[in-house]
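Report on the following structure.
With one protein chain removed, the remaining protein chains of the complex are shown where they sit.
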Amino acid sequence: MTAPSMVPEAHAIPAAKAGPRRLSRWWIVAVLVGVLLILSLLEVITGADDIASSGTIAATMIAIVPIMLAALGGLWSERAGIVNIGLEGMMILGTFGGAYFAYHYGPWVGVAGAMLMGALGGLIHATATVVFGVDHIISGVAVNIIALGAVQYLASLTFANYPGGGTTQSPKLDDVQTITIGPLRDALKDVEDKDVFFVSELAAMLGAMVWNLSLLVVLAFLLVGVTYYVLWKTSFGLRLRSCGESPVAAESLGVRVLRYKFIAVLVSGGLAGLAGGVLVLVASSNYRDGQTGGRGYIGLAAMIFGNWRPGGLIAGSGLFGYTETLGLRRGGESVHALLLAVALLGVALAVWQVRNGARITGAVMAGAGIAIGALYFAIEEVPGDFTRMTPYVTTLLVLAFASQRLRMPAADGMIYRKGSAG
Amino acid sequence: MVTSTASTASPDAPPGEIAVRLRGIGKRFPGVIANDDINIDVRRGTIHALVGENGAGKSTLMKILYGVQPPDSGTIEIDGEPVSLHSPADAISHGVGMVFQHFMLADNLTVLENVVLGAERRHGIGAAARREIERLSESYGVDVEPDRLVETMGVGARQRVEILKVLYRGARIVILDEPTAVLVPHEVDELFDNLRELKAEGISIIFISHKLDEVLAVADEITVIRRGTTVDTVNPEDVTARQLAELMVGSELPSPSTETSTVTDDVLLSIRDLGLDSADGRPLLEGIGFEIHRGEVLGIAGVEGNGQEELVEAIMGMRHGIHGTIRLGGRDLSSMSTRDRRASGVGYIPADRHRHGLLLEAPLWENRVLGHQFRPPSAKHGLIDKPGARQDTRRIIEEYDVRTPGPDVLASALSGGNQQKFIVGREMSSEPILLIASHPTRGVDVGAQAAIWDHIKRARREGLAVLLISADLDELIGLSDTIEVILRGRLVGTFDPAKVTPEELGSAMTGAGAAA
Partner (left out) sequence: MSPRVTRLVLGASVPVLALVAAFAITSLVLILAGDPVGDVWSQILTWPERRNLSNIIDNATVLYLSGLAVAIGFKMNLFNIGVDGQYRVAAFAAAVVAGEAWLPGYLNTVLAILVAIAVGAVWAGIAGALRATRGVSEVISTIMLNAIATGLVAYLLRKAAVREEGSNALNTKTIPEGSRIPNISIGEGAATEIYGFIFIAAAAGFGYWFLLNKTRFGFDLRATGRSATAAVASGINEKKMIIVAMLISGGAAGLVGLPIILGDSYHYGSTFQSGLGFAGIAIALLGRNHPIGIAFGALLFAFLDEQSNPLQILVGVSPDIVAITQGVIVLTVVITYELVRRYGVRLEQRRVAQVLADESVAPPPGSGPEHEEVKS
């Protein structure tokens, strides 16, 4: 016989944590203004005058979009609890789909085709993870391998036989429409050329938005807003997010967890496919082998950097798109200028960490900041190879130093079987 | 032997006043009768407590009432109408809501989001829902902030969210499963105030608990369940905690060991002023100190969750942030790694054998090696000695009567009892100085249980020091030379098993009365 006793607690009693600071609505604008300010300062100090020109900003916006869409795809999937490292493969499928359908039926059908192909990749991932319970990473790796092979195979079946195409590229494709507001653009260009501190940079930024702005870019940013609304303001979105936070709780309340996960991964594939479509239709004018260049992974990094929130992932994509653009334009000079900013940031963060009591982290940061500062003064220009590394190094640093503050969906990566709820 | 009595409480009240009537509920599982002829009347607008020991059948009964499982026999009437419940959705539609002991909340969502999840059709997920939650919060006195993230909330507040979840779905009958298990005293008071307000609004509450003092404080009626059947329904004013304890455990006294004492004067394990704080500053262990001599079994009695797991892990070196000293045979273990402690002569039979004691997907001989991979017969010069391990595994299988075809069988294929016998054999084979046995016969069949008890007695005879943690009074009284009671992380009483009564132990363990 047993004494009066309790059923043992299967898990630790959750302790109340200090809540995250909820950022005000207009923080995006504030950040943008702040960044422009810093860039303006840098231009004055270092003389690197391409870091905030309208050309740079225009190129940045186009560079941001594929990364941002991939990150958005990752967001949908991971918010439902499925890790998706197959975004790269889905994007590759999208590049093919976009090129093929655009070639035959025009650019907007190409867009649809890109999303369709990406969603097909999502279908493979969803079936493997949700239906068969395959580990998410393995499934993602498999999707990447399959997608690469499939697209090369399909390209040889199709593009190789089209005039102007080959096994590794498609013929030239028609562009999606762009928006240009001529007079406004001219006026802003004037202000930009005057080289007034900060005002010129502001003009440059606004100018880039009214000249040759692709509709797809507009669509992409709209999709971010739509995502925010759907996931955070509708019951569908609430149920989807609950699957990624606590599928057990959701199931106990009658939510069809497996169904939501499946849908989320399909949407994820579609968005990654759209990213591929943007690559072939906007960022360049045809499909080329190897076009995605790892953007699927950068998108993942942007999502993590953005703490799994739409606003954050815009910031992350912005950072990575910007550094990618700099790398392509007068990269060495611009990134070199950025080094100074990073060095100062490192030192500032170090001080803040030490004040919070994290001595070792602070010391490491200070050391890094000083080293980077020394580097800035020692070299004239950052070699191209290193500027291209910027997104990856940044991600590693963010993960290494901030993983405690990052908040991924609680049940992300969990292999969930129906009926796991008590 | 159990004498079961039919309900002898007040005669059947008029049907209109009964919120839930259970008559003759029975449920069998293969080899086990979980519920047998359960009869309970829960009056509307009252708090009806259900008490019983571990394994008495309370959880099964509640699962039946919440529609998770159908009963094999008997009837359920809700508000006078017979019902047949096939799923929790059925139960909810009849106004039954259940607050589980383990909360089902998503940390990263707000209170509002957690409450409306799955029930968005009732009031949407925006302003209307918020208004409804605030209305419920007001009328029932269940205080919550709808826009607060659950992870920032303490346990008492989370429980209120769970209560609100059921109220939001229109529950008139609320079942609470061990609600005070995770609460500190002032949170318990808040909960009881809430329950009284719910009661005042006409909600009927079924309250499952082991904490007799609390049950007496808040319940209007108490039903005792023992070995699957209702023993009695009493009025808290007519009964004391000790009488309740007696009803729960029956009037038998387990017979203490009649062996001669093997306790010597040699102190093998010495613990002084051991303390451990949780991440948010709560003391999990405080000022723990005791000694175990050669040939002695020290039993730690206590309701689970009062620090036993932490104590064991502290001695094993599996916890950070421990202060105090742990000395084994004169050596200071406090700064040693788990591996070194084991090498110094600590054997460990863990409470959760699947998580801490075995590699389920590995064959038995590899499980023999587990925890002992640095010494023969499992290893020689840094290499695994497979023939040696297999041979020794066969020896353990023989000596400890582990029912298995051989040493190559996967651990997962053995029954719980055989797995446990194997673990006991393994840990004893390394000739430990100290044997820590944490709930050694939990989930184990009767035959294996007897065998394990014999082995522990043998260990005692051979001069080991044994630290025994258990919730089984039979086990504690039968095996221990001394019994210490742990409550909320402190040792609150020392007892002689030859003289103590179950009521005294029960009281000390639940804090119901002064220790004898």
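Residue numbering begins at 1 within each chain, and the chains themselves are lettered A and B in the order written.
As a convention for this text, a contact is a pair of C-beta atoms (placed from the backbone, for glycine too) under 8 Å apart; a residue touches a chain by one contact, two chains touch by 3 or more.
This structure is a prediction, so every number in the text was calculated from the model and none was measured.
Interface note: of B:239, B:410, B:433 or B:492, the residue touching the hidden chain in the full complex is B:410.
Of the options A:297, A:322 or A:416, the residue whose C-beta touches the omitted chain is A:297. Interface residues of chain A facing the missing partner chain: 7, 83, 85, 124, 128, 132-135, 137-139, 141-150, 152-157, 167, 294, 297, 300-301, 304, 383, 385-386, 388-389, 391-393, 395-396, 399-401, 403.
Against the chain not shown here, chain B presents residues 29-32, 34, 54-60, 316, 318, 337-343, 348, 350, 355-363, 366, 369-371, 373-374, 379, 382-384, 403-406, 408-410, 412-418, 442-448.
Assume only the chains that are shown with their structure count from here on.
Remark: chain A residues 1-11, 13-20, 233-235, 238-239, 241-242, 245-246, 248-250, 252-255, 407, 409-410, 421-422 touch chain B in the complex. Residues 51, 53-55, 59, 88-89, 100-102, 104-109, 113-114, 116-120, 124-126, 148-149, 151-155, 157-158, 178, 181-182, 210-212, 245, 248-250, 252, 254, 278-280, 301, 303-305, 351, 471-474, 476, 502, 505-506, 509-510 of chain B touch chain A in their complex.
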